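I have placed the structure first, in the form of structure tokens, so that the comments after it can refer back to it.
The other protein chains are all here in position, but one chain of the complex has been omitted.
Labels run A, B and C following the written order; every chain starts at residue 1.
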Amino acid sequence: MYSFKNDYGEGAHPNILKALLKYNGTQEEGYGLDRHTQNAISMIKNLVGDRKADVHLISGGTQTNLIAISAFLRPHEACIAATSGHIATHETGAIEATGHKLITVDSNDGKLSPDLIEPVLAEHYFEHMVKPKLAYISNPTELGTIYSKTELQNLHDFCRMKNLLFYADGARLGSALMAKDSDVTLKDMYMLTDAFFIGGTKIGALLGEALVLRNADLKEEYRYLIKQRGGLLAKGRVLGIQFEELFKTNLYFDLALHANDMAQYMAKELEKAGCPFWIDSPTNQIFPVMKNNVIEKLSTQFLFYTWAKVDQDSSAVRLITSWATPMDAVQNFIHAHKKASQELLIHT
Amino acid sequence: MYSFKNDYGEGAHPNILKALLKYNGTQEEGYGLDRHTQNAISMIKNLVGDRKADVHLISGGTQTNLIAISAFLRPHEACIAATSGHIATHETGAIEATGHKLITVDSNDGKLSPDLIEPVLAEHYFEHMVKPKLAYISNPTELGTIYSKTELQNLHDFCRMKNLLFYADGARLGSALMAKDSDVTLKDMYMLTDAFFIGGTKIGALLGEALVLRNADLKEEYRYLIKQRGGLLAKGRVLGIQFEELFKTNLYFDLALHANDMAQYMAKELEKAGCPFWIDSPTNQIFPVMKNNVIEKLSTQFLFYTWAKVDQDSSAVRLITSWATPMDAVQNFIHAHKKASQELLIHT
Amino acid sequence: MYSFKNDYGEGAHPNILKALLKYNGTQEEGYGLDRHTQNAISMIKNLVGDRKADVHLISGGTQTNLIAISAFLRPHEACIAATSGHIATHETGAIEATGHKLITVDSNDGKLSPDLIEPVLAEHYFEHMVKPKLAYISNPTELGTIYSKTELQNLHDFCRMKNLLFYADGARLGSALMAKDSDVTLKDMYMLTDAFFIGGTKIGALLGEALVLRNADLKEEYRYLIKQRGGLLAKGRVLGIQFEELFKTNLYFDLALHANDMAQYMAKELEKAGCPFWIDSPTNQIFPVMKNNVIEKLSTQFLFYTWAKVDQDSSAVRLITSWATPMDAVQNFIHAHKKASQELLIHT
Partner (left out) sequence: MYSFKNDYGEGAHPNILKALLKYNGTQEEGYGLDRHTQNAISMIKNLVGDRKADVHLISGGTQTNLIAISAFLRPHEACIAATSGHIATHETGAIEATGHKLITVDSNDGKLSPDLIEPVLAEHYFEHMVKPKLAYISNPTELGTIYSKTELQNLHDFCRMKNLLFYADGARLGSALMAKDSDVTLKDMYMLTDAFFIGGTKIGALLGEALVLRNADLKEEYRYLIKQRGGLLAKGRVLGIQFEELFKTNLYFDLALHANDMAQYMAKELEKAGCPFWIDSPTNQIFPVMKNNVIEKLSTQFLFYTWAKVDQDSSAVRLITSWATPMDAVQNFIHAHKKASQELLIHT
């Protein structure tokens, strides 16, 4: 059964596997000091427009988040995130396991804003409470929504003013940057945060995220911190080669665009077919609302998550497309949806 | 320059890359629930002879150690290791970062024994000191030495008697098992420890270690602990496919044997050429002692570490071979050594 | 200015200071092995009706909570508390600093119940989320409310059924037990929880809380854990002597009753004077609602906290009485309130 459950169901873009094969026999230094990693880092520095950026390739997103955040904070300092933020929901308390409290704020669209952070700062005013020190966002969010450049600028300025660090989880960053109405670039992500990461795992790589640090205070001794948390791969080449392939051409952005296109095509067709949407998401995950019996029918043909109950008869489902999703699969789903809707219409 | 610095300088065995390519397009479940991981786990259960064994594939050795050890211990419990143990030297305090003290004991050959543990237990008798609870060994050790079955049995029995857990770091386990005089099998490793891991990274894989848990007390909820530390790869297939390839045939053991053979051939030839040895090591790392000027000369042709000063004129070097080391490289080194020794003999 | 800000503003009950003086010259064992601590522990065992209870005297409440909770949990396990729970608000992330996530649930009256816990368990169903393992309550709560025996029994039974530990913070436990309508005894606290503590600091002692453990699984090696967190006083006698004095007669309960009586007398008189209450609290903290200009006036004569805005013109204040609050102070406040209310009535 074809799966729209997530965007890490397939392997890697063929170029990546070809490159792994091509350089396989060459001896390289270990632990990220290999030529491929150095080269990938250099490419990323160019892309963010600052040769002084600090870039580290780490194996996964949870690991990148816990390394970065625990390095940024003193023991009494806390991290602010949306209630739906990945670190707050699906990382098994990884941040708390490093000793730091997460302060969560409810957000309708999964996004943080100065308005949501302000009351947290007001409430945490003395030493019997943790000290909020870092604002965490994900772009795109876990609901598929994205930040505009103005929103990022506002958060950046607010954090500067309030002496907060500003960190962005970019597990699906490519999808945010390539979304139709996005006015944000990699350079913006760099200029408007203290640190962020560029996710590889969900956009064409086998594994790997690139942590990019701008704030000079934060750069020192990151390799120690990565090693201490078990995040330094002995064969760092595995990460280096992948990011080389993703960034030596426009591949990373092309793959993200493809994933977005597939999801948005589905969205448009499902809308035409009468589906309302639980939330308006311009990236590679969409949340159409369907009748429960339509969902049931589709579940026999496709894998996907039922996300939220909407009313007695209908629910929102989550459909995710990936760099590898073929147009065929998308068409099949649209067709199956149409068929299921019509049949059930007839039967009622 | 050819490098004998470590055994993670090359990529992966070609079979592994072929398999990654072969299954690349198929959609799989994430986070280790894919068919390849399940299959690899099943193979490993068969190899250790117990279908009830718990097996988890984790991305690296430091991560495996920190996940396993922090899961085994309550906050006041400590881990005993040889002073040369990897967790005590080259993991940037990863165990302490999870809150646990390491108690180290000096050992000439890098091995632990009941005799070395006994005084630690005697000394730690009350609540003003940590409680020793786990004995950590590496097999082979960081000095290339290995444990006999009797030694493991003795440690196992002693730990049982003293209510200690017994854990083995097998980053290079294949090399230990395939060493010429080894009488230890994977089944023995399983039966004689509470947990151990089978290292892939240093024996033919791109990355990946297989943690094997025997003690039923220790099995519960390991997936939570792996996820919390960032050790659960979204594309778990990457690890699953690799261990499938290593264990569906005898590949893992063949690659380990090759590495051992290359090192031991070098050792034999260097011995013939008059080299004493700093320590007697039957695995894929050897420690010949050479005149400093010979070392200097060889350093212009090969990469390797000078390990320890022996006397005014000579030092021990560490030479490591890998699953990929070609006989040519070994012969070249032997030849270069002979030449350097003779030249310098003439000049003095 | 007389303060109704908290119940730790004065020193200790004179009996305690007399006893400290009386035994001052005698040499005692250190770290809680002294005769006074042993005797106090014995008294508490009798009070809870189980000689097998494990009792430890610890210097403060935050410390007791962090020691107890971090000892109960494995790294991936989390603690459930009301959003208003002390560990969730005013302990500077002490629990998170030991590596554990707090899951908070909103509660109108500061109390937990099976109904509030149930959805947390439903939501946390897999290894990408922490595993809820312990329910934390405070009795009385931070809002002055108390649990009935039935409520405790329900929580106990629910926790058993769901394999949760059940722990009660009793920083002001005496006030809960001595509240007018309370049907809960120390024995009930013991029988219906896995562990709880009897707060001394806020009920007549200089410092000190008595942690009582019932669950046999939890008893082992607590002295290690207390020492590791810095909670074992060298001169344990300081805690032992205090709890001896509190429990060798009915002193602890008498002091709690006095504090309750003072607060409840104030409540009754303020009610007569027309004050509504923000919440109905039968213990030593009350939350009358007053006009803001009345509050302003009273603030020039007494110290207390303004707790919550109720509407444009009025707010709830928090008034706390202690074991040492004299009836005079209470009368003065009531009188001042009456006067302020009347004056302001005239002026408007």
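Of note:
Everything below uses one rule, namely that contacts are C-beta pairs under 8 Å (C-beta built on N, C-alpha and C of every residue); 3 or more make two chains touch, one makes a residue touch a chain.
Values in this document were obtained by computation on a predicted structure and should not be read as measured data.
The hidden chain makes contact, of the residues A:Gly11, A:Gly85 or A:Gly99, with A:Gly99. Among A:Lys149, A:Lys162, A:Arg223 or A:Lys248, only A:Arg223 touches the chain that is left out of the view. For the options A:Asn6, A:Thr37 or A:Ser70, the residue in contact with the chain missing from this view is A:Ser70. The residue from B:Val130, B:Leu155, B:Ile226 or B:Ala259 that touches the chain not shown here is B:Val130. Panel shows subunit B; residues 75-76, 78, 89-93, 96-102, 127-130 of it touch the chain omitted from the view. Interface with the hidden chain, as seen from subunit A, comprises residues 31, 70-71, 74-76, 98-99, 127-128, 130-131, 221, 223-225, 227-228, 232. Residues of subunit C in touch with the missing chain: 2-3, 6, 8-12, 14, 17, 20-21, 23-30, 59-67, 91-94, 97, 201-202, 206-207, 224, 227-235, 237-238, 324.
The rule is simple: only the chains that are shown with their structure count from here on.
At the subunit A-subunit C interface, residue numbers used by both copies make up over half of all numbers present, so the two copies contact each other through mostly the same positions. Overall, the chain located most centrally, as judged by its C-alpha mean against the mean of all protein C-alpha atoms, is A. Farthest from subunit B in terms of Cα centroid separation is C. Once the centre of each chain is set as its mean CA position, subunit B and subunit C turn out to be 52 Å apart. Spacing of subunit A relative to subunit B, judged by their CA centroids, is 34 angstrom.
Mean C-alpha positions place subunit A and subunit C at a centre distance of 43 Å. Each of residues 224, 227-228, 232 in subunit B touches at least two other chains.
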